[in-house]
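Take this structure first; my questions come after.
Note that this complex is displayed minus one protein chain, with the remaining chains in position.
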Amino acid sequence: MEDVITKPLESQEYFINMGPQHPSTHGVLRLVLSLDGEIIRKVEPHIGYIHRSIEKMCEHDSYQQIVHLTDRMDYLSCHINNEAVCLGVEMGLQLEVPERVKVIRTIIGELTRLSSHQLWWGVMGMDLGAITTFLYGFRDREMITDIFEETCGARLTMNYNVPGGLMFDIHPNFQKRTKDFITHFKKKLPEYDDLLSNNVIFRQRTMGIGKLSKEDTISYSVTGPSGRASGFSCDVRKHHPYSAYDKVQFKEILRTEGDCFARYQCRIDEMWESISIIEQLIDNIPEGSFKAPTKAVIKLPKGEFYQKVETARGEFGVYIISEGQKSPYRLKFRSPGFSNLSALNHMAQGCKIADLVAIMSTIDLVIPDIDR
Amino acid sequence: MKWLYDFSYLTRAIHEGLSTRFEPGTVVILEMVLVGITFMLLFALLGLVLVYAERKVSAVIQQRLGPMRVGKWGTAQTLADVIKLLLKEPLINKDADKFLFNLAPFVIMIAAFMAIAALPFAKGLHAIDFDIGILYVAAVSSLGVIGILLAGWSSNNKYSLIGAMRSGAQIISYELSVALSLLTIVVLTGSLQLSIIVESQANGWWIFKGHIPAMIAFVIFLIASTAETNRGPFDLAEAESELTAGFHTEYSGLKFAFFFLAEFANMFIVAGIGATVFLGGWMPFHIGSWEGFNAIMDFIPPIVWFFGKVGFMIFMMMWFRWTFPRLRIDQLLTLEWKYLLPINLMNIVLMAFLSLMGWHF
Partner (left out) sequence: MKSVINYFKEIYFGLKSLITGMRITGHYFTHPKEIITQQYPENRETLKMFERFRGEVVLLHNENNEHKCTGCSACEVACPNGTIEIIHKRVDVDGRKVKALDTFVYHLQMCTMCGLCIPACPTDAIVMANTFEHAVFDRSKLTKVLNNPGSKIMDGIK
C-alpha cells in the first residue's frame, strides 16, 4: 500500500497527428507530436504533401517562364520571389535595369510585405482564438490587393516582374491609391496594438514562449523577422541592398528576447518601417522606361549565379547554374520557410499544445514555400 | 392583458380549468407535461434566436454582413441549418464506446433542462420555486461537464479526450467562483430562494444597492459564468485552432446539434441567473422618487424586463468571445485560483461587513 502512495504516477507518452488537415497548420503540414499529457516532448514535421517539383520544372522552362512559378511558392510574398529570379537573371546577363523599375519594384515589394504581415497578424490572432482579428487583417489587406489588381492584373499571383523590368508600367491611379492606403493603414495599425499586442491574455500567451537563442537562430539558419527577434542581424535589404533599398532610410528591427512576443513585435514594427519606405519612394518614382530591352529568348552565360532577397518570411535565394542554354541546367531555391520550420522542434519542446500553435504562428509558415 | 403583468392569473386559470375535468393526480401529471413542453419549445426557440443573434453580432463586429440569403436578412438561416443537421448521417467512430457516445449529448441537455426549471421568468411564471434555488441551480448547471467528459472519453479520439479533460478542470474550478459570487448577494438577501431574491430588489437592483462589492461580484460572475459555459476566451474544450473541435470532434448531425444547442441554452441559463441575482430579475428599473419615470418603467411587462436583461448579459458574453484571444489551460487555472477566488473571498467578507453595518440600501 505504501508503495502505491509514494510511487509517482506513471505516465506514458502518446502521439498525435497534427495535420495534414488541421486548422492551425496553415496548409498541408503534418506534425507528429509526442505528448506527455499536454506537454510536448517532440515535434516531428513531415513535409512534402504539396510538393510540385517546381525546381525540376524550372529546368525545362525559359527564364521568363520561371518567374511565374515562384508566385506559387511563397504566395504571400510573390512579388519579392519574382524579383529574386529577375535579379538573378539580370545579374547573369549583366543587365542594368532603369531606375524607375528599381523604385517600382521596391514599392510593390514593400506593399507585398505589408499585405503578408497583415494576413499573418490576422491569422496569428485566429490561432490564438481571437477570430475577429482575422477579418480585420483581411480588411486592410484588401486595399493592397486592389492596388495590385489595378496595376499588376492579379490579386495574389501577380507575375509583374519580367527579367529586365516590369511587364507593364504602373497604372495612373497607383500613386494615389497607395497614398490613400498609407493614410488609412496608419490609422488602423494602432488598433492592431489595442486588439492583440497590449492584450493581457495575448501577452501572457506569447511572452517567454518558444525561446530561440541567437546561437540557435544562426545554427538553424532562421532568417527574417523570426531570426531578427533573437538578435540575428540578417536583413538582406540592409546587408546586401538590391533594387532601391540603398536609397531609402529604414531601421533593421532587432530584438533580443527571441520569444513569440518578440517575433510578433518584430513584424508589427516592420510594418511601420515598410510604411516609411513606401512614403519615401512613392512621390519620387523617376521617369523613364519600365523595361530594359532584352532578347526574346534569354540565354544566360555559362556559370553560377546566386541572388538573395528579403521576403516577408526571411532570406529567399535563387541559385542558377547555367550551361548557356535557354533554360537553367539546375535551379535551387533557398526558401525561408523550410529553414524556419527546422527550428520548430527546438522551440516547442516542453511547451503545451496551445503554445505550439502560437509558435507556429509566429514563425509564419507558408507550406507551399517549404515543399516547393 | 392583466396576465402579462402577473402570470399567476394565467397559471391559476389553467390549473382550475384542468381541476374541473380531471382528478388531482392527473392534473399534476398534465401540468408537468405542459411545463416540459413549454421548456422544450423555449429551448428550440432559444436555439434559433441565439444562434442567429450570435452570427449577426459576430458579423457586425467583424465588419461583415453575416447570413443574408435565407429569409429577410437571413432570419431563417438557423432553421435551414437545423434541417441540414437533421438530414445528416449520424456517424459513429468504429472503436467508440457506443452507449456512452450516444448518451453524452442527452446528459448535457438534461442538465440544461434541470437548471432552467428554477429560473423565475416573470411574476408568477416560475416552474419550481425551491427554497434553496441558487444552490440547486449552481449544482445542476455543473452537471453538464459529465456529458462533456463522456463525449470526450467515448469518442476514442485523442483530441476529444484532451478537450474533455481541459473542460473538466475548467468547470470544476470556475464553479467555485460562480457560487461564491452569487453568495455575495445572498449575504444581502438572506435567502437562497430565487423568488425572494427577486422580490428583495423591488426598490432597486442589488448591483446598485450593494455598492462596490456587488459590482466586483458581478464582474467575477460574468467572467466565471463565461468560463462555465465553455465560451468566449475560455473555449479551451473545443479550441478549434488547437484541438480541431475538442470534445465534439467525432459528433455529427443531430447529436452535434444537441451540443450546439446546449451551449446556447447554458448561456441563457447563466445569463438568467445573473440577471435574477444581480439585475433584479423581472423587476423594472426604478429611480428613487421619480414617480412618472417609475410608472413608465412599470408599464413594460416583467417578462420583457427579464429577457431584456438576459439579452444584455448574453450580448456581453458574445462581445467577449469576439474580442479576446483564448487562454491557455495553465493561465485559465491561474486566473481562477490566484485572482478570482481570493478576490471573491475578500469580497464576501467586505460584503458581510457592509451588510452588518447596514451600509447598503
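Think of it as A and B in the order they're written, each chain with its own count starting at 1.
FYI, contacts are C-beta pairs under 8 Å (C-beta built on N, C-alpha and C of every residue); 3 or more make two chains touch, one makes a residue touch a chain.
Quick caveat: nothing in here was measured; it's all calculated off a predicted structure.
Considering the intact complex, the chain excluded from display touches A, B. Considering the full assembly, B:Gln63 is the residue among B:Thr38, B:Gln63 or B:Asn203 that touches the omitted chain.
When the missing chain is restored to the complex, the residue among B:Trp290, B:Phe312, B:Tyr339 or B:Phe353 that touches it is B:Tyr339. Across A:Arg139, A:Lys247, A:Lys332 or A:His346, the single residue that touches the chain missing here is A:Arg139.
Of the listed residues A:Thr25, A:Asn159 or A:Thr178, the one in contact with the hidden chain in the full complex is A:Asn159. Against the chain not displayed here, subunit A makes contact via residues 61, 64-65, 68-69, 71-72, 132, 139, 142, 146, 149-154, 157, 159, 167-168, 171, 191, 194-195, 198-201, 203, 296. One chain is missing from the display, and on subunit B it is touched by residues 57, 60-65, 68, 319-320, 322-324, 339, 343.
As a working rule, only the chains that are shown with their structure count from here on.
Computed from the mean C-alpha positions, the centre of subunit A lies at a distance of 45 Å from the centre of subunit B.
Residue ranges on subunit B touching subunit A, taken from their complex, read 58, 61-64, 158-159, 162, 166, 233, 235-236, 239-244, 322-331. Taken together, the subunit A residues at the contact with subunit B in this complex read 14, 16, 22-24, 38, 125-132, 135-136, 139, 195-196, 199, 201-202, 204-205, 352-355, 357.
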